[in-house]
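Removed from the display is one protein chain of the complex; every other protein chain stays in position.
Right, chain A next:
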Amino acid sequence: MANSLKGHVDTSSKGADAFVGIYYQLFDTQRPVLNRVYRDTSAILWNGNAFSGIGPFSEFYNKLSSSEHTVNAYDCHPLPTSTAPGTPGSMILNVSGTVKYSNEASARHFSQSFILSPDPTNGSFYVWSDCFRFV
């Protein structure tokens, strides 16, 4: 049990590193392709506003001013899974940091909780659910 949990923790950590590395970069510099990490089934809460799936959400975020995110910390936990260790399962990822929108004078703190699920076709993770809040 201990070894299999460690395997899942390691796989999730690597997946989280890769996801955080790409998500905010896409949000800040390639917003039109951010939709690739979401699905029609993604459950999204953005500062209290609910969006069912990437369609309505992308309409919303494409209207936001340009952004610059700075990630201060992130933590991930694998979610219990019966797949073999090293096979990616889902995970919880919580990110905190600051974001500066071009139409605002000051940066804001944010906290963002993701549930990420593995995409079986390419080994990456997509957003199962997303909860973003200004702190």
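What we mean here is this: a contact is a pair of C-beta atoms (placed from the backbone, for glycine too) under 8 Å apart; a residue touches a chain by one contact, two chains touch by 3 or more; residues count from 1.
Note that in this section contacts and distances are computed from a predicted model.
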{"item": "Options \"EF-hand domain-containing protein\", \"Myotubularin phosphatase domain-containing protein\", \"Nuclear transport factor 2\" or \"Trafficking protein particle complex subunit 2-like protein\": UniProt name of the undisplayed chain", "value": "\"Nuclear transport factor 2\""}
{"item": "Given A:59, A:75 or A:104, the one touching the chain that is not displayed", "value": "A:75"}
{"item": "Residue among A:4, A:35 or A:96 touching the omitted chain", "value": "A:96"}
{"item": "Positions on chain A contacted by the hidden chain, ascending", "value": "5, 43, 45, 48, 72-73, 75, 77, 79-80, 92, 94, 96, 98, 106-107, 109, 111, 113, 115, 129, 131, 133, 135"}
